[in-house]
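Right after this comes chain A.
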Amino acid sequence: MSKRIVRVDHLARVEGRGGITVEIEQDQVKLAQFNLTEGPRLFEAFLRGRPYHEAVAIFPRICSICSAAHRLTAIEATEKAFGIEPTATVNMVRELLYFGDQIESHALHVFLLALPDFLGYPDALQMVDKFGVEVTKGLMLKKTGNEIMRLLGSREIHQENALVGGFGKLPSKEDLNYLRGLLVESLPYAELAVQLCASLNIPPHTHQPITHLAVKPRGGRYTVYGDYIHSSEGDEFPVEDYRSHIVEFVVPHSYAKQSLFKGKPYMVGALSRLKLNGHLLTGKAKEHFEQLKGTIDFDNALYNNLAQAIELVYFVEESIRIIDALMNHEPWGDSLAPVQPRAGRGVSITEAPRGLLVYNVAYDEQGKLVDADVITPTAMNQAIIERDIKLMAEGMKHLPDDELKFHLELVPRAYDPCISCSVHLVRK
Partner candidate 1 sequence: MERRKLKVGIWALTGCYGCQLNFVNLEDDLLKIVQNVDLEVFYMATRANNEETNFDVSFIEGSVTTPEDEEEAKKARERSKYVVALGNCAVNGGVQGFNSTQDFETNIRTVYGDDAHFHLPFGLSKPLDSVIKVDFYLYGCPPEKKDYIYFLTTLLLGTWPEDWTIPVCAECRLKGNPCVIIERGEPCVGPITVAGCEARCPSHNVACIGCRGPLKVVDNSDAMALTFKGKELPTDRILDRMRLFSAYKDLSKVEEALRNV
Partner candidate 2 sequence: MKTDNYTDLYKLNKAHVVRVFDLTDKEKLFVFRFDDKDLASTWTYKPGQFVQIAVPGVGESTISITSSATRKGFFELCIRKVGRVTSVIHKLRPGDVVGIRGPYGNGFPMEAMEGKDLLLIASGLGMAPLRGVFLYALDNRWLYGRIALINTARYSSELLFREELDAMLDMTTAENLLIMQTVTREPEYPGLKGRATEYIDQTGVDPKNCAVIVCGPPRMYMDVFRKVLQLGFSPDHLYMTLERRMKCGVGKCGHCVAGTATNMVYMCKDGPVFTYYDIMSTPGLI
């Protein structure tokens, strides 16, 4: 029997450019590749020599959907390098901004990028006729996330207001009140996301044990910040030690660096967070999680969408709580702490919408960037995505090309990849 090659040249409804190649020979899946064809941009290199404030402004250009996550992580790493302690107000506003990013990104992914697959549409806009309510509510939820980023960060994408030391300007109370209103209105939409995702028919073929990694949240709350990383296999290590646990290497068959944990592919993202930190959820999100826990297969990445939906409920509710806390937390104090650059290195790992985001930055005494290492969630997930593509191909190889392609696409999309985001990316 001859070799059958199935190729998806341009993976749709993901951020960035990538494709899938599967080779089937004698009914055996010989090769499963996740090809990333984005051009190299080399942020870590060309930003060397730039002053810290420009570096933290340019790094987020790595990725648009998680630009706030990038910016806030770069800022935290820089502040660690300089030994800056932001005020409590600043920390609260930052977390709210970060949650805005989570809400926007998850809503976008669940409603516009992933859902059409399961409902049999090429895109969300074409769903409007039959699923108008879902689409408009999804957009509304997404807008809520965007409005948080706009009012706190200055805009929906690339938030120039978030600075090392704090913010150029803190939001006004009117802004916060307005956001609270939006959030309250959006909560039912987030719950609708849970309902929708829970009712989807998820193919079982990609079930295979998964090692999950997530940040161990700071302060015992389900949040995006933390000082330790823990795994579903019971490991725990401080963020500064990531290098000795996560090994990155260049693979000859791929355009991007891959990374392994203890020599194995691993997963990061919403599903991993739920697996590891789900017990910290509160309120309605907790209820939903308790209720659905039994049905979630943590060893099948396609459940990631459901995990994102549950997180949506949490992030919306928690954002309301942060706003209430901010309103009662007076006086707010200065928006910006004085920044005194010094030579040093800082590492921050946070939970971006798609999972662990590593920033490791070093500066000289004038505050110029001398070294940087950025690892994004998609780069981390790349190895496991390829593993799962292979599994899916195995399970669905009996299907004709078109249908097989459709199923293959489900896999990377479930991980919500952010291809332009995979910083260490290079052409062969």
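In picking the candidates, the idea was that all candidates are chains of the complex that A comes from, given by their letters.
Rule of thumb we're sticking to: a residue touches a chain if its C-beta (ideal position, glycine included) is under 8 Å from a C-beta of that chain, and two chains touch if they have at least 3 such contacts; residues count from 1.
Not measured: the values here are computed from a predicted model.
Comparing candidates 1 or 2 against chain A, the one that touches it in this complex is 1.
Residue ranges on chain A touching candidate 1, taken from their complex, read 10-17, 37-51, 54, 57-58, 61-65, 67, 108, 112-113, 116, 122-126, 128, 135-136, 139-140, 142-143, 146, 154-158, 160-161, 163, 167-169, 249-250, 257, 335, 409, 420-421, 423-424, 426-428.
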